[in-house]
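For this depiction, one protein chain was excluded, whereas all remaining protein chains were kept in their positions.
Per-chain numbering from 1; labels A and B assigned in written order.
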Amino acid sequence: MKLLEVKDLHTWFHTSKGEFRAVDGVSFDLDYGECLGLVGESGCGKTTSALSISKLLPKEGYIKSGTILVDGIDYTALDEKAILSHRWKDVSMIFQGAMNAFNPVKRVGWQIAEAIVLHEGLSQADAMERAGDLFERVGIPRARIKQYPHEFSGGMKQRAMIAMALACNAKLVIGDEPTTALDVMIQAQILELLEGLRRESNMGMILITHDLSILGETCDRIAVMYAGKIAEIGTVDDIFNNAMHPYTKRLIGCFPNINADRSIPSGIPGYPPNLINPPCGCLFCPRCDCATDSCVSECPPLIRVGEKHFVACHRTEA
Amino acid sequence: MENAKRNSRALRRTLRRRKFGMFVKQVVGNRMALAGVIIIAFFILMAVFGPMIMPFDPTINGETVESKYNSPSWEHLLGTDSLGRDVLANLMSGARVSLFVGISATLITMILGTLIGIVSGYVGGFVDNLLMRVTDFFLVLPWLPFCMVLAALFDKNSIWNIILVIGLTGWSSTARIIRSQTLSVKEQQYVERTISIGAGKWHIMFRHILPNVFPLVFSEAILIISGSILTETSLAFLGLGDPSRPSWGMMLSDASSGAMSVGAWWCYIIPGACVVLVALGFTLMGYAFDEILNPKLKTR
Partner (left out) sequence: MVKRILKRLLFVCITIFIVITFNFFLFRLMPGDIETRLQKSTASQEVKDRIIEESGVNKPWYEQYASYLKSMFSGDLGTAYNSYDGHQRVADIIWSRIPNTVILLVCAEILAILLGMFIGVVCAYKRGRPLDTGLLSASLALYSMPTFWFAMVLIFIFCSGLGWFPASGVKTAGTAYHGMKLVADYLKHMTLPMLCMGLVMVGSYAITMRSTMIDILTEDYITTARAKGFSTRYILFKHAAPNAMLPMSTIIALNLSVVFGGAIQLETLFSWPGLGMLMYKALNARDYPVLQGCFLISTVAIILANFLMDILYGFIDPRVKD
């Protein structure tokens, strides 16, 4: 049994102009203790996919179809009340920009402890003790559990967020751009910390980012998303050294190689498509430089090209 | 040269007309704004045309004792009051007075508040500090006691005194709001550019900052009209109205001493309801305009 199985997920949003197809047929899975990187441009649906797992979508969002199995339990079949007990205990999140992820008028330790009290029924005092332990695990002085969010620096707040995500020993931790707002030095520290904690507790992780370069060190597999669908998914080696989807190739091309000769990184011309009533056919084809007629008319399915390597492109052979 | 000037003026006129057209469309689309506009339009029509079409003169007292406190009938659609005067006629002429006082007092408040707000926000430094201390001081004075005291000092209750009193006691919150808007407009780049080409302070304040602060000024003004009308009503109720120009507040004041004990509800329920509707109309308009004109407040 896998830790996470997402099968043909469609998450749409009601808008005044029509239904916005943020996630339109996404499937992937995750093993216990494995780390999956989810990468793509802004608006490609990575955050929405992650939020769909715990059903944390805003009012206008809804899961149109698909199944999400976490630890064998079908989350899509659970109603709003039933899923409350699974949140944070089985699936926890580290949000983008910890600046505002903490409530400014409550102590940080209390915010960690409240989840422990809710899910494990500990007393407030015991829960605060545990919060202190968690702080030490992520490298924050224990005494700081009594402090308020505004007294923490950016990097420290991110560590506190990680401590909070581990509070109930979740099996799956989803990090939504956990290092985007930090400078490079702190970024490296945080990633190292996440790596260490993951191996220690054998928890599964999904790391969402638009920065491919941080995935090489920490992830086992990478999924590349474009316009609400998965373009390519495979091991780190598959993606970095043997990318097959035109989008993936160009994405990697955007990052200069420190060992190669100096050259200007190439961008990708054009813009992502409008996801309200998108055209049929491959959504990348207007920006692709090797599109064919079948690309315009038919939407490419995910084809296996390696042991763990799948690509959604008509130009590849299985 | 002349051609260029004429063309630019024509262009500006077209742009203004187009912006205004868009604004009107947004108003019609917004339910709150539409409701407010309809209510106010109704009362303005009542105020302007009502007294002309009424067969009764509101100031003439009833002939006999029987004509006092008549309940609504076909002859007197809204009944008569303590002196046999027709209530509906009084309502219509009262509309004129209440709206006139409300709008005039608001003009005073807005001119004073906007002037102080813009100067304080733009000039900054010592002037800003001084003006803000004065504004804070006036903010802290309780408005009704202050109005009462000023009115007592005036000895006579003429309508102009009332307008002055209301205008002079309400400007402080407006000044604060305009000042913070000025501060954010000031930071924008085109102001820096204008300064660098040598434009004087007053020129910048009134040709550049004021037009950008204007949408806020406009929606503030509408909300203040609502407050001024309520203030005038309260003052009239406390005996501080101009007896020669009866407003709704004075009708209510009159009713509180006589009509209430007699049970003549038409003397006060209806004029009061009119005050509430007018105040509500302006408030709805004000909030809705703020939403439309202030890009930061668009409904999420």
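Operating definition for what follows: contacts are C-beta pairs under 8 Å (C-beta built on N, C-alpha and C of every residue); 3 or more make two chains touch, one makes a residue touch a chain.
No experiment lies behind these values; they were computed from the predicted model shown.
Novice: Out of A:150, A:199 or A:249, which is the one that touches the chain we can't see?
Specialist: A:150
Novice: Write down which of B:34, B:83, B:112 or B:148 is the residue touching the left-out chain.
Specialist: Per the contact definition at the top, the residue touching the missing chain is B:148.
Novice: By the contact criterion defined above, which parts of chain A meet the unshown chain? Give residue numbers in ascending order.
Specialist: 54, 56, 81, 83-89, 92-93, 95, 97, 99-106, 114-115, 118-119, 148, 150
Novice: Going by the touch rule given at the top, which residues of chain B touch the chain that is not shown?
Specialist: 137, 139-146, 148-149, 151-155, 226, 230, 233-234, 237-240, 249, 252, 255-256, 260, 263, 265, 268-269, 272, 275-276, 279-280, 283-284, 300
One rule holds in what follows: only the chains that are shown with their structure count from here on.
Novice: Between chain A and chain B, what is the separation of their C-alpha centroids in Å?
Specialist: 54
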